[in-house]
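Working notes, beginning with the structure itself.
Here the complex is missing one protein chain, while the rest keep their positions.
After this line comes chain A, so read on.
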Amino acid sequence: MKARVIVTLKNGVLDPQGKAIEGALGGLGFSDIGSVRQGKVFDLDLTSTDKAAAEAEVAQMCEKLLANTVIENYVIELL
């Protein structure tokens, strides 16, 4: 089973890198940008075949390592 984890900054957390990307896109002539936020994607290959167990395990991975829950949110997609 494959899982995809998407980690994004929480609302209200300043994202200087997103701001720089936003500026660069503006410089390339993309004028209709409200804002840009940068995040991370993790693709996991799991040996488990039990969907519920896999999701619970990936949630633990997010809590313990993949996301810093002080500043980041995560979403798990099982593929």
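In the analysis below, contacts are C-beta pairs under 8 Å (C-beta built on N, C-alpha and C of every residue); 3 or more make two chains touch, one makes a residue touch a chain; residues count from 1.
Following the convention adopted for this analysis, contacts and distances are computed from a predicted model.
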item: Missing subunit (named according to UniProt) among the choices "ABC transporter ATP-binding protein", "Membrane protein YdbS with pleckstrin-like domain", "Phosphoribosylformylglycinamidine synthase subunit PurQ" or "Sulfate transport system permease protein CysT"; value: "Phosphoribosylformylglycinamidine synthase subunit PurQ"
item: Omitted-chain contact residue, chosen from A:52, A:65 or A:79; value: A:65
item: Chain A, residues in touch with the chain not shown (by the definition above); value: 12-14, 16-17, 20, 64-66, 68, 70-71
